[in-house]
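Got a structure for you, questions after.
Complex shown without one protein chain; remaining protein chains in place.
Chain IDs A and B follow the sequence of writing; residue 1 opens each chain.
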Amino acid sequence: MSEFVIIYFALLVIASCGAAYYGQRPAFLTLFSLTLVSFVLGIVGGVSALQFVAIAAGLLAFAAGISYSFREFLVAITKGNLSKELKTAPLTAAFGMFVIFTYAIAGIFAPFIAPYGEAEVIAAAFAPADENMLLGADQLGRDMFSRLIYGARNTVGLALVATSAAFFMGATAGLLAATKGGWFDQFMGRFADVVMSIPSLIFALLMLSIFGPEIHVIIIAVAIIYAPRVFRLTRAVAGNVVVMDYIEAAKLRGEGTGYLIRREILPNATAPLVAEFGLEFCFVFLLVAGLSFLGLGIQPPTADWGSMVRENATLISFGVVTPLIPAAAIALLTVAVNFVVDWMLFRSSGLKE
Amino acid sequence: MGTLLFLIAKRLFLGLLTLLVISVIIFFMVELLPGDIAEAVLGMGATEENLAALRKQMGLDQPAPVRYLNWLSGAVVGDFGTSLISGERVTTIIGQRFMNTLFLAAYAAVIAVPFAITLGVIVALLRNTLFDRVANVVTLTSISSPEFFLGYILILYFSVQTGMFPAISSLNADMTFLELLHRTFLPALTLVLVVTAHMMRMTRAAIINLLASPYIEMARLKGMPPWKVIVKHALPNAWAPIINVVALNLAYLITGVVLVEVVFVYPGIGQSLVDAVSKRDFPVVQACCLIFAATFILLNIAADVGAILTNPRLRHPK
Partner (left out) sequence: MKKDQALIDRLAEEARKGRISRRNFMHYSLAAGLTASSATGLWTTTAMAQPKPGGVFRLGAHDGNTSDTHDPGTYLSFSVIQLAHTYRAYLTLIEPDGSNGPDVATEWSATPDAKEWTFKLNERATFHSGGKVTANDVIASMNHHRGEDSTSAAKALLKDVEDIVDNGDNSVTFKLGSSNADLPWLMTDYHLPICPANADGSLNWQSGDGCGPYKLVEAEFGVGFRLVRHEDWHLEGAYFDEIVIQVLNDPNARQTALVTGDVDAITQLELKTLALLQRNPQIAIDNVPSAAAITMPMFCDTAPFDNVDVRNALKLSIDRQEIIDKIAFGTATMGNDFHHSPAMPYWPDDLEQTPYDPDQAKALLKKAGAEGLSVDLSVADSVFSGAVDLCVLYAEHAKAAGININVIREPNDGYYSDVWLKKPWCAVQWGARPTPDVMYSLAYKDDAAWNESRWQNARFNELLRTAKAELDDAKRAEMYREMAILAKDDGGTVIPMFPNFVYARRSNVMHGEQLAASWQMDGARACSRWWFG
């Protein structure tokens, strides 16, 4: 038995006892069941399985620590209601905010943070990581870390603008359709059907072939592709609200459409829309990666996470992690955004538990 | 019930109109794309002379509206024409492939839809616990990488390293149903991973959104167990957005899987569409797009009808 295993179990048992002694029931249950599971795991998977658990637990603890500090940091620098709200945020939401904050900093200050330029060739192809290159080099010998940083600026910026545009168009149309009803509703519904039934890659191909592969065309094309999805969802949610009695009452009061949408419908339709935003945001990365499959994406040598995954994807078949790095960058952001979304969802639902 | 039937009939009729509009759009889309079928067929081998000959042979010397009307007059009586390149009937070219696509979509949907909704209900019940977080992290991570990449990872673990499932899902006619399920498991699993997160999160969001409503509060105060509150009271009112997202994802399973087809060498309709677009083979593009559009419209009608059926207020408009 190695020293590692002895220390591993000793720590667990001490921590469990500590938790039990101070009456921390959930912590005790978690720690002690982990101890029991570790016995089985150690027998089945050997030391390496336990090491994996230890590393995962370490990472989790580290993330929790950072989230906690970041939340306290936010609470400290904000004032009034906002500060109070932030105090109630769960750790996961704080973690999400921290990641988003980091990405935003990376994106905004990319040229100052990245050690090399995004197109600068500095090493051999797929050179391993060393003290100069944190994550090694890509297929042309460019610094992977620098490209990731620049990718944050390019990819997230594009996704943010495109998703916001899609939501603005889709939600406005959906709310109007739900309140106005009649032919406007029908027309918008059919129009959305038409756009959605054309496969998105083919639609993008047409747009970009006609208007040229410029960045603003990509944004508009992506927004048009996603707007009908938002429209349909908004229409469905708002449709449920519109038939409520209080809307009926408001209509009888003689309130205008604008009032109905802003004060009555929108507050009740926000939650599903926010949930949708968290996901669509991530889908945009993937659509842009799909576009580069047709040779239509962002112009080279601009770094873009989706394309970075695509360029080296086949390496994964040999267990090489290069393509996993940009994929992980996307995944981390998706998870972070959705953690924050979950919190907002929970708040807007008015649940108090 | 009569009004509902009337509504469905109306929607079906509007659906046909939509199809007509789409066919016009698709036709002019293909026309607007740079290059034409003759250039695409001959590739680098194209010269002015053989281009002209090929265009004439394919009837491309006629003006575009005439060609569209010719196609349309056939299509309304169910004749979708022949491929401009191979001269084969469009229905023969894409018939079997469409069935394959439907099979894969059904396979994935049968796993994904119940799984996603059940998981969504469970995480709504266990909201903000470790299980909720882990389920969210796992599903969100799985949709964060492009689907071809997910496919590569599944192939690495399930076929190269363990050999449990074949890496290539090519089909042949004399396979038993079980063999078929085994052979297409990896592409189906990839699709399940791609669509589950979306449906699960929408279920979770829609239910949580209702939990603070007075009637849920009431049910809870009556002492009903939490799972019963959710299944009996919250879920029925949350169906509208859930059904919508399910319909969206079902449509995606049919129309959006070309990358999965390529990765697993599965003979579906997506590959035909991509090939036909790159070759500008208009009748095949048109047929594929219309099939997609029709699928889509039908699913949408089903979703809207579902939303009405599950909401009594919509069922009985005042």
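Quick note on the criterion: a contact is a pair of C-beta atoms (placed from the backbone, for glycine too) under 8 Å apart; a residue touches a chain by one contact, two chains touch by 3 or more.
From a predicted model like this one, the values you see are computed outputs, not experimental measurements.
Novice: Could you tell me which of B:Ser83, B:Thr101 or B:Ser144 touches the chain that is not displayed?
Specialist: Answering carefully, the residue with contact to the hidden chain is B:Ser83.
Novice: Would you indicate which residue among A:Leu12, A:Leu205 or A:Leu345 is in contact with the undisplayed chain?
Specialist: Touches the omitted chain: A:Leu205.
Novice: Which listed residue, B:Met29, B:Val192, B:Val263 or B:Ile291, touches the chain dropped from view?
Specialist: Among B:Met29, B:Val192, B:Val263 or B:Ile291, only B:Val263 touches the chain that is not shown.
Novice: Tell me which residue among A:Val13, A:Leu60, A:Ile108 or A:Ala125 touches the hidden chain in the full complex.
Specialist: A:Ala125
Novice: Contacts of chain A with the missing chain: which residues?
Specialist: Residues 119-121, 124-126, 139-141, 205, 208-209, 213, 292, 294-297, 299-301, 311-315, 317-318, 320 of chain A touch the chain absent from view.
Novice: What chain B residues would touch the chain not displayed?
Specialist: Touching the missing chain: residues 33-36, 38-50, 53-54, 56-57, 83, 85-86, 93, 148, 152, 155, 159-160, 163, 166-168, 170, 262-265, 267, 271-272, 275-279, 281, 284.
Quick note on the criterion: only the chains that are shown with their structure count from here on.
Novice: From the C-alpha centre of chain A to that of chain B, how far is it in Å?
Specialist: 23
Novice: Mind listing the chain A positions that touch chain B in their complex?
Specialist: Against chain B, chain A makes touches at 30, 90, 92, 186, 190, 193-194, 196-202, 205-206, 209-210, 229, 232-233, 236-237, 239-240, 243-244, 248, 271-272, 274-276, 278-279, 282-283, 285-286, 289-290, 293, 306, 309-310, 313-314, 316-317, 319, 323, 327, 330-331, 334-335, 338-339, 342, 345-346, 348-351.
Novice: Quick check: in the complex, which residue numbers of chain B touch chain A?
Specialist: 14-15, 17-18, 21-22, 25-26, 29, 32-34, 127-128, 130, 133, 136-137, 140-141, 143-149, 152-153, 155-156, 160, 197-198, 201-202, 204-206, 208-212, 237, 240-241, 244-245, 248, 251, 255-256, 258-259, 273, 277, 289, 292-293, 296-297, 300, 303, 307, 311, 313-314, 317-318
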